[in-house]
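Only one structure is covered here, and it is reproduced in the block below.
This part shows subunit A:
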Amino acid sequence: MSAVSTRTARSALAALAAGVLFLTGCSSGGGGDEQSETEAKKQGKDISYSFADAAASKGPAPEVEGAREGGTIKMLQRDTFSHLDPAQIYVSDEISLSTLIHRRLTNYKRNKDGSYSVVGDLATDSGKKSDGGKTWTYKLKDGIRFEDGSEITSKDIRHTIERTFAPFITEGPTFLQEWMTGKGGTEARKSLPDGPYKGDHLPDSMLETPDDKTIVFHFKQPQAEVPYALAMSGYGVVSAKKDTKEKYDKKPLCSGPYKIASFKSGKSMKLVRNTEWDPKTDAQRHQYPDAFDVQFGVSFEDSTKRLISDSGENRTATSFTNSVDASSMQKVRSNPEVEKRSVSGYQSYVGYMAINTDRITDKRVRQAIAYALPADSLVGAFGGTGAAEMAGNYISPTLVGHKPTDPFGKIKNPQGDVKKAKKLLKASGKSGMKLTFAYQNAPEWQQFSVAATQNLKKAGFDVQKKDIIADTYYDQIGKIKNGFDIYHHSWGADWPSASTVVPNLFDGRQVQDGAANYAHLKNEKFQQEMDRIRKITDPDKAAAEWMKLADRILKAEVPAVPLQYYKTIQLHGSKIGGAYFDESLHDLMPTSLYVKK
Partner candidate 1 sequence: MTTLTTEADAPGPDRPGDGDAFLSVRDLYVHFATEDGTVKAVDGLSFDVARGRTLGIVGESGSGKSVTNLAVLGLHNPRSTEVAGEILLDGQQLIGAREKTLETLRGNKMAMIFQDPLTALSPYYTVGRQIAEPFRKHTGASKREARLRAIEMLDKVGIPHPQSRVDDYPHQFSGGMRQRAMIAMALVCDPDLLIADEPTTALDVTVQAQILDLLKDLQQEFGSAIVFITHDLGVIADIADDILVMYSGRAVERGAVREVLRAPQHPYTWGLLTSMPRLTGDVGEELSPIHGTPPSLLAPPPGCPFHPRCAFTDEVAGDRSCHRDRPAPPAGRGAACHLTAEQKHTFFTEQIKPRLS
Partner candidate 2 sequence: MLRFLLRRSLGALVILLVISAVTFFLFYAVPRDPAMLACGKNCTPDALAVIRKNMGIDEPVPVQYWHFMVGIFAGRDFAQGACPAPCFGYSFATQDPVWQTILDRFPTTVSLTLGGAVVFLVVGLGAGMIAAWKRGTVVDKVFSSASLVLSSMQIYFVGPLVLALVVYQLDLLDQPKYVPLTEDPAGWFLGLLIPWLVVQIIFTANYTRLSRSSLIEQLQEDHVRTARAKGMSGRFVFFRYAWRGSLIPIVTIFGVDLGSLFGGAMITEWTFSLPGLGTLAVDSVRNTDLPMVMGVMLFAATFIILFNILVDAAYAFIDPRVRLS
């Protein structure tokens, strides 16, 4: 759920600088406390989401067992929050924070049975579609207010959407804007070049607000996943009256159960109860602790050590997104007392080894590479099964429709099938060919490069290793003429559907500098198939089709080798209750936390 290319570049360098062997970002899954058993059972099984009706969208949220009000929770964070303006939020740190301070039209909610729903948050339900999915209508709940006591009306929602067209909004999602205008990112902006700030508004043919409570979206094409898109933090509500444009990013008006009492960028943030938030209007959030005390600049190593020690004030501490660093992974798993205080699960990322199809045109060579790469050494390098899981295909287990297929036997032969690779390379007549292998000079990738090179050499490749400085890595491999044959990268979905994965990675129309189609795959047939699946209005059916298409691309073209599904473990102090790993957030869920007696 985050800008992978940029965020990963940043965090990997951070990891390097800090001597931490782990990635930041989203995380999901189960484990920890009473949930651990059911979550563990669930892993590897199909995940399901449903679009909820008005009844399921009503507040208040069911009480967390044993929860009590009061106390302050300390949140240990490595990086400061770069953005507080909802429209600029796209990375996991701020996404996690926004669960406490910003509300959107829709929201994810974990049900008692462990399944997930998309519920109405500010809206009464997850949305009513008409016109074959081209029109979506939302009604606002009663009693929803900003922290200043002003009521949230359809005008605010309109403003929220319209201001994303303004030039200063650069980092948030662009899905709704593109669907409404029927145009790509930059072109879409031209529909409202200054945003709402000069009195212009989107025409009713795109966005309608017939009364204070009603919002109607009109899309150029039928859209099936609008409730998912609206649940993104990037569409969090912004007050039309109190919008301060660029300055809003430092001082937003909050609508969630907590508001910002103080924010010292890079040092600390204090969140206190938002008394204008009414629990009766919220199906998912709670307001147990009096305050959250966020401290920035705490490395993963440091936060892990503190939380393991469970000493003093660390007993009431946890983190939004700091996870257990790789070197402490074993310590956490071998100590039952500590493991009890952990939550774990999948991040949204999947790691891939892209094969540059401009340079390696022979499919058999690509197949040889796919067979040769050893999956287990990478998982080992990242800290073992707590940090990653070997991937058999392109689709993350966190996505609806995921099937545990394994076309190249990546899971069956975790050390790689060198024999098969050798045979294929021989058949292609390219034995001894030069293969330029680029990787980040972070310790885990360096470790993997050794094992990978060994296998590739055995298979008959003349491997040229290119060790690239972590912070320039994504800039370099993102260039179309990058001069490399294979290079790793990762990608995470924006919501639990592969529609934000498969086209990004493999749509030939999206080959450009800096784009995610790192393999430069161009295949008309598959592109048509993508367009077809996008039009399927049943989300579950579409999900199954995406999965099928992903496997077809993998088998037919081998543009990338699936390497691993990233996982994470987070810790909390012994006096913190209500901690669970939310699979839609891919992180520990902040809204259900409470301080134990």
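Quick note on selection: all candidates are chains of the complex that A comes from, given by their letters.
The rule we apply is simple: a contact is a pair of C-beta atoms (placed from the backbone, for glycine too) under 8 Å apart; a residue touches a chain by one contact, two chains touch by 3 or more; residues count from 1.
Keep in mind it's a predicted model, so treat the numbers as computed, not measured.
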Numbered candidate touching subunit A, per complex, among 1 or 2: 2
List of subunit A residues in touch with candidate 2 within their complex: 2-6, 9-10, 13-14, 17-18, 76, 79-83, 90, 167-168, 170-174, 184-186, 189, 245-247, 249-250, 264-267, 295-299, 302, 305-306, 308-309, 311-314, 471-472, 474-476, 478, 494, 512-514, 516
